[in-house]
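Let me begin by handing over the structure; questions about it come next.
All protein chains but one are shown at their positions in the complex.
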Amino acid sequence: MTPQLAVFFVLAALAVLGALNLIIQRHPIHSALSLIVVMIALAGLYLLMGSEFVAAVQIIVYGGAIMVLFVFVIMLLNAGVEERTNISKLAGIAGIPLAVALLGFLAAAIARSNESAQAGFESSTLANTKEISTMLFKDFVYPFELTSFLILVAILGAIVLAQREKS
Amino acid sequence: MVPTSYYLILSAVLFGLGVVAFVFKRNVITIFMSIELMLNAVNLAFVAFSQARHQSDGQVFVLFVIVVAAAEAAVGLGIIILMARNRQSLNVERVDLLKL
Partner (left out) sequence: MISFLNANATIIIYLVKIALLLFIVLTVNAYLTWFERKVVAHMQSRWGPHRVGPHGLLQPLADGAKFLLKEDPTPAGVDKFTYFLAPLMALALALTSIAIIPFGPQPLHLFGRDITLGIADLNIGILALFAITALSVYGVALAGWSSNSKYPLLGGLRSSAQMVSYELSLTMSVVGVLLLAGSFNLRDIINAQAHHPERGIFGWNVWPQILGFFCFFVAAVAETNRVPFDLPEAESELVAGFHTEYASFKFAMFFIAEYTSMITVSCLCTIMFFGGWLSPFPASWTFTHYLPSVILIPFGLWVIWDGIRYETIFGRIILPGVGSAITAMGAVLIAFPTVNEFIQGPFWLLAKIFVFLFVYVWMRGTLPRFRYDQLMSFGWKLLLPVSIANVVITAFAILMWGAR
């Protein structure tokens, strides 16, 4: 059990527990906090794999901006606890073992595949940030500029949608 | 060193949990959060493959996925605010008719 494997299991367990907590909790703010935990765990996994820039961007954008947006909306809309549902118990009793079995098959298929490569800390010639930025500004410059346009459209859309009606 | 398949299995588990949350929860904001969870699972798979093959294309694509998720969250939450204002409820089971 190398240290990296141990760290991987800790972070993976944190991510899975966060996702389970998102399903189990009944108040949306607690689900949002669990999702933040999942995102931070995933950022840790990216760091473990050597993608430090993606890890930092994940925390800054996902954890620090998108989830803040979710938390604001939950606070402003005063979302309360979810009501009890009348979903059938049979779905739970039959569904959960089937889902676990499907997941087991999927995991076995993945593990038995030819992916013997190790997603490790293999250092490339350039630093991670430099490599990503070179590729982003040379090969992918057109999609990059398009995303800035996309964000502008999203800002305009959000402003128009959330306006009070002029009555 | 951690084998790539471990990351892929974790990604599959997170994606599955995202689907479960999407199907079984009734608060529209929680459903939206499960979409973000699914996108994160996909990001993890992208980065795992990118590091296994020592190419940065996967990580560049992850940046684009994050940007698109941000734009989608902004607009989607705007729509949710409108829905909450018009129907006074965040329960998707109440939004099953076009008529108010």
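First chain written, first letter: the chains are A and B, and each begins at residue 1.
The criterion applied here is as follows: a residue touches a chain if its C-beta (ideal position, glycine included) is under 8 Å from a C-beta of that chain, and two chains touch if they have at least 3 such contacts.
Every value quoted in this text rests on a predicted model; they were computed, and no experiment measured them.
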Touched by the hidden chain, restricted to displayed chains: A
Residue, one of A:Met75, A:Ala94, A:Ala108 or A:Leu156, that touches the chain absent here: A:Met75
Of A:Phe8, A:Phe53 or A:Phe140, the residue in touch with the unshown chain: A:Phe53
Touch criterion as defined above, residue of A:Leu14, A:Leu33, A:Ala107 or A:Met135 at the omitted chain: A:Leu33
For chain A, residues in touch with the removed chain: 27, 29-30, 33, 36, 52-53, 55-57, 59-60, 63-65, 68, 71-72, 75-76, 127-129
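The definition used in the following text is that only the chains that are shown with their structure count from here on.
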Centroid distance [mean C-alpha coordinates] between chain B and chain A, Å: 7
List of chain A residues in touch with chain B within their complex: 2, 4-5, 8, 12, 15-16, 19-20, 22-23, 28, 31-32, 35, 38-39, 42, 45-46, 48-51, 53-54, 57-58, 61-62, 65-66, 69-70, 73-74, 76-77, 79, 82-83, 85, 87, 99, 103, 106-107, 110-111, 113, 115-122, 124, 128, 131-132, 135-136, 140, 143, 147, 150-151, 153-155, 157-158, 160-162
Touching residues (chain side chain B, partner chain A) in the complex: 1-10, 12-14, 16-18, 20-21, 24-27, 29-30, 32-34, 36-37, 40, 43-44, 47-54, 56-57, 59-60, 62-64, 66-75, 77-82, 84, 90-91
